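Note that one protein chain of the assembly has been removed; the remaining protein chains are unaltered in position.
Chain lettering (A, B and C) follows the sequence in which the chains are written, and residue indices restart at 1 in each chain.
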Amino acid sequence: MKVKYFAWVRERIGRAEETIEPPADIRTVGELIDWLAGRDEASAYAFEKPKVIRAAIDHAHVKQDAVISGAREIAFFPPMTGG
Amino acid sequence: MKVKYFAWVRERIGRAEETIEPPADIRTVGELIDWLAGRDEASAYAFEKPKVIRAAIDHAHVKQDAVISGAREIAFFPPMTGG
Amino acid sequence: MTAIATIRIQDADFDIAQEIAAIGKGRTDIGAVVSFSGICRGSENGEPIAALTLEHYPGMAEAEIRRHAEEAMSRWPLSGLTVIHRVGRITPGENIVLVVTASQHRQAAFQAAEFLMDYLKSSAPFWKREESARGSSWIEARDHDDAAAARWTKS
Partner (left out) sequence: MTAIATIRIQDADFDIAQEIAAIGKGRTDIGAVVSFSGICRGSENGEPIAALTLEHYPGMAEAEIRRHAEEAMSRWPLSGLTVIHRVGRITPGENIVLVVTASQHRQAAFQAAEFLMDYLKSSAPFWKREESARGSSWIEARDHDDAAAARWTKS
């Protein structure tokens, strides 16, 4: 699945998007965050406060207990500050 | 004192303003309306529903129990419909 | 920086863009500008109208609008405030009234604009007469405009 990052999540991880293949036991957005954070120092820094991170699956906001199976694109970003 | 009329009050009375000298026992706006209405048919028509009539003394909205002594200019008009 | 209220009652049309630009000119402390323009509709209650004629009480109208503009500036932190009300004959599609409010923050700009419009609709000394195929008649005041204005009354 494709993962996208925005704002300081993107800056901390050092890339705007990537294609990942998480293990089958990673079922929710929250579990995916933990798995991503465990990969390297940059990812650990980006996800150091998991509760602050917002997520969207296929362009729809989701909570961290949302199931990721079937997702084409998952995005992680800070709270929105537009307008 | 000067009296001004606006909108359909003006049209019914047939003039935009006039100078009047009400008797000394006419003390309030409501009493002045009754006195004006008693002058002629056009005025009676303009003031036929006194409760609908709005009044201002020297450019400030007043209720019909307001005292008219000292007033330079009293205006009578229908409920406002601007904006 | 103190807010300045611009108030005009005029026959001529106004230029919304120019008024919005004027309120922000030379300033960088404004974060939000709200404009409300009231436009002459082509029908009232399903009946086509040819025009409106707006009458006002000269002297009182300006003074009353200024008093309410000052109240708005004391209630909300505004950077600028413009009220323009046209009088005379106005045809469908034409502008009738403009309120522009500017503030650092959007809630102040929105609330002040609504407050001023509720006032103008219910209590400013203006009267509308409409022309239609059935002739010319004065528009009646609407209770819900009074109700809208009443919500701003401090209790």
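The definition used in the following text is that contacts are C-beta pairs under 8 Å (C-beta built on N, C-alpha and C of every residue); 3 or more make two chains touch, one makes a residue touch a chain.
None of these values were measured; they are calculated from a predicted model.
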Which displayed chains the hidden chain touches across the whole complex: A, C
Selected from A:P23, A:G70 or A:G83 as touching the chain missing from the view: A:G83
Hidden partner interface residues of subunit C, rising order: 15-17, 20, 24, 27-43, 92-93, 104, 106-107, 109-110, 113-114, 117, 121, 148
Where the missing chain touches subunit A, by residue: 4, 6-8, 56, 59-61, 75, 77-83
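Simple rule for what comes next: only the chains that are shown with their structure count from here on.
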Distance from the mean Cα position of subunit B to that of subunit A, given in whole angstrom: 72
Centre distance in Å when subunit A and subunit C are each reduced to the mean of their C-alpha atoms: 48
Chain centre separation (subunit B, subunit C; CA means) in Å: 26
Junction residues of subunit A, two or more chains touched: none
